[in-house]
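All remarks here apply to the structure that follows.
As you look at this complex, bear in mind that one protein chain is not there, while each of the others sits in place.
Up next, subunit A:
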Amino acid sequence: MSDRVLPDVTAESIKVIAESAGIGQLPDEAAAALAEDATYRLKQITQEAVKFMHHGKRRKLSTADFDNALKLKNVEPLYGFHAEEHIPFRFASGGGRELHFYEEKEVELGDIINAPLPRIPLDVNLKAHWLAIEGVQPSIPENPPPVPKEDQHAADRPPGVTAKPSGKDGTKPAGKPGKAEVKGLPSEVAGVKLKPVLTHELSVEQQLYYREITEACVGSCESRRAEALQSLATDPGLHQMIPRFSTFVCEGVRVNVVQSNLALLIYLMRMVKALMDNTTLHLEKYLHEVIPAVATCILSKQLCQRPDVDNHWALRDFAARLMGNMCRNFSSNINNIQSRMTKTYTKILHDEQSHLATRYGALAGLAEMGHDVVKSLLIPKLKEEGEKVKMLMEGPVHNSVDKTAAEHIRALLLKHCAPVLAKIRPGPDNQEQYKTDFGHLGPLLCAHVVKARQQQQQQQLQATTTTAAAASVVQRPTLQIPQKSDWVSCSLVFAQINSCFKTIFCESEKYLDDFASDS
């Protein structure tokens, strides 16, 4: 108990205070006596202040509580120590001394007088919502999400089972609440406890919501779609419905690939993106449905009716980015999403017979996996791919479809490899050198690398003057996938990556929108 008591005011502090009040030589005894009394008074006032905190129905003690406690003791309150949230003292240490001080900024009066008036704060208002309806809490934005994300995650990995066997072919043994997959099994097989099968029913409201959202997402009205996607991306409490949504996406892609309905495929991918953006959802359990669907949109031979005119490349880019994001967010050493996807992509590249559009998808997919992948898998292939592009574009038998494909592949490679090369390749950039190293693409690549280098230098300049993060997001700099050892920079880089991808997604989405409305 006694060691929990607040530290006492020391005689030294009293002396410092006395000095600042103009009393030079304070005898030790006097300081000690004063220190003891000051401690007592301070503790007494603090105890009174706590009462005010309790009556203010707060958890935090505020400076106003202290003022009120002083008033209670007939002491004039301290003026000028008003703080919204915390006590405005700052801590500093140095030279073996630790101290707390009150920061007093010098304020230019002219600035205040000339400053435009601040906005009038919003008035207090009263808003009603249903916290519970006959004992059931409705899933509305005003209420907290029914199951926090951590709990969803915990349900994913039951205690005691540390490593879940990864399912064959990317399917996971999903213990979805909605599906009765383990039916027929005895409830205890070889000591493994299985949860009883639950049939999960959606409430009428949820069914309505599902219908509205799915209709809006694939419907023709763009503003409704935007609203629906916004809802998917922000509403808490959707987790009970993810199995339905992921099945919807999965089936939708299956049907529309066969029918080569590009617009619908784009809408479905945007739904996946919205679901991934929702911070309250945990998609991991449903990846076995989502990943094949996304992969199809990256790699399928044909995604549209007229491959020569329609811009299915944008869809492939978009889906590849989604996949890259998924790998970053959900890949673990149990499901190995990243390495499995990488393997799939490289298999396609090794296959000489693979369709050009599929090849493009594989390259795009690899490019979105991050710079390490680009460095180790894409750059060594530059020469080979360059030759292929050259053959297609300048070869004797060429049709327009192959030619556009070749152009897109070239643009893709240049766009993704240049920044990485700028990082790993020492300058100066020599056209000839590039030509020998990378073959046909060499000269173009060289020009892009030079540009990339300039951009990087600009960024570094900006980073020294202003905040680096904001600039780097716009410029899309090279971001190293962090090593595990360096966790601090890791989180920083992740934040950057995230914001980076957000901007990119926004851009490509805009593009997709334009495109979808055209077709």
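The rule is short, and it goes like this: contacts are C-beta pairs under 8 Å (C-beta built on N, C-alpha and C of every residue); 3 or more make two chains touch, one makes a residue touch a chain; residues count from 1.
FYI, contacts and distances are computed from a predicted model.
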item: Listed names "Dynein light chain roadblock", "Transcription initiation factor TFIID subunit 5", "Large ribosomal subunit protein bL19m" or "Transporter", with the criterion being the UniProt name of the chain not displayed; value: "Transcription initiation factor TFIID subunit 5"
item: Contact partner of the left-out chain, one of A:Thr10, A:Asn143, A:Thr214 or A:Thr234; value: A:Asn143
item: Hidden partner chain, touching residue among A:Asn68, A:Asn256 or A:Ser300; value: A:Asn68
item: Touching residue (missing chain; options A:Glu36, A:Glu227 or A:Asp437); value: A:Glu36
item: Hidden partner chain, residues of subunit A it touches; value: 1-2, 4-5, 36, 39-40, 43-44, 47, 51-52, 54-59, 64, 68, 71-72, 121-135, 137, 142-144
